[in-house]
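Left out: one protein chain. Kept in place: all the others.
Up next is chain A:
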């Protein structure tokens, strides 16, 4: 930070550790911030759209992620710069709220920053620009609502939902399977959806996966998959009409929590104790058996003695099941979690149609699948794929698709993708700008240009001539007054996105615009950056 000098040329110290702080102010600060934001946006720009490219990211531990999900890329990039971090949180908040469109929101913010930078060069006051952008955003909201179509989510075997999910999967690595995966996602969401309240608790959909096999082997399990195996190799691998006893106590003699000491001073006493221990095991297994249970899920472990006894009394058991999974099982099977053996009763058991152990390929890896659960709402999508990178990316893609389907169930309005809605908004903003006087008009035009720039990025990534394509679509939209015309990224031969079935949830698009505008406004308001130089 620069030193202040008094009249006598002596510097004075005003701020603690003044020398190690640096300060950037005024237009320089704005420019530096915009540059930082832009560099992030540029990274993501090539990932946008169905023909977008993936990024390979290597973590410090050498883990490799290959993805084109904006939020994941930014998260893994480990961004240091403060303003760049704002861009990261922008994409994250889109991810949290909507789950899709995380790349688009950053690209839009980048385009807005670029326009803002141009306006700043012309001497426009930054808050004026921000206000113009907000005004433009306000024009877009009703416009988006006006061009939105309401889809009948239930019609035609939920075809509309599948189509929308497919649009999301289009840009992902898994797109060769998009139809199958989209159907799976829709089925999963519908299984857990509360259609009356139009709410979906995505926590009930578990995404699990293992490397190996083919992507085609990915399947939806109407129940729960737990990554465990039966405690004894000789236990039956399949339990029909399972009555499940869910325990949070171990199969071993109970231990007081208070520090204790058992004094044994004779052989007789020792035998007594041994006898008592054995009795505990017998009683425990008997208690479970008597309740009518034919499967034990235990949060803790048990040693060989208990294991042997369980096998002998034909009680298959699963041990070391985590708390979260235990709760899911309890919810799905309608069972209660039982904290001690003395409380076991038939009423507390959960039930499932089939519980079976699945093994994969030649590996000795097993999972246990609970299907046909009594109170089932939980479902699991089990992803397979050639390597862990593909599995992880497929999981992310499926998550995005699930979110999209959920959003549609919440709000069944859609807009058409492929840049169609951006261009429609751009036209609306440009039109509205004409009616406004002053700097706002310029800022609004800038906003319209930024929206065009998103469409251009789509075209660019698809290997099309960006300017030719976008202007052609724009002209066509004006000529035909149809907001469904977008960029034909996939070379399907038509610009009509309704025909191509490229669609996005209205909520997602609105959030993108709102968030990007808000972020840019925040960035434009900063004219002073005071930072402490990090210690070398």
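Please note the rule applied: a contact is a pair of C-beta atoms (placed from the backbone, for glycine too) under 8 Å apart; a residue touches a chain by one contact, two chains touch by 3 or more; residues count from 1.
Everything below uses one rule, namely that contacts and distances are computed from a predicted model.
> Leaving aside the chains on screen, match the unshown one to its UniProt name from "Ribosomal RNA-processing protein 40", "Arginine-hydroxylase NDUFAF5, mitochondrial", "T-complex protein 1 subunit eta" or "GATOR2 complex protein WDR24".
So, among "Ribosomal RNA-processing protein 40", "Arginine-hydroxylase NDUFAF5, mitochondrial", "T-complex protein 1 subunit eta" or "GATOR2 complex protein WDR24", the name matching the hidden chain's UniProt entry is "T-complex protein 1 subunit eta".
> Touch as defined at the start, partner being the missing chain; which of A:63, A:121, A:145 or A:272 qualifies?
A:272
> Of the residues A:299, A:351 or A:397, I need the one that contacts the missing chain.
Looking across A:299, A:351 or A:397, the contact with the absent chain belongs to A:299.
> Would you mind spotting which of A:62, A:256 or A:463 touches the chain that isn't drawn?
Checking the options A:62, A:256 or A:463, the one contacting the hidden chain is A:256.
> Would you write out the residues of chain A that touch the absent chain, in ascending order?
3-4, 6-8, 10-17, 19, 25, 29, 33, 82-83, 85-86, 89-90, 92-94, 96-97, 125-128, 131, 134, 199, 201, 248, 253-263, 269, 272-273, 276, 299, 323-324, 326-327, 330-331, 336-340, 510-511, 514-515, 518-519, 521-522, 525-532, 534
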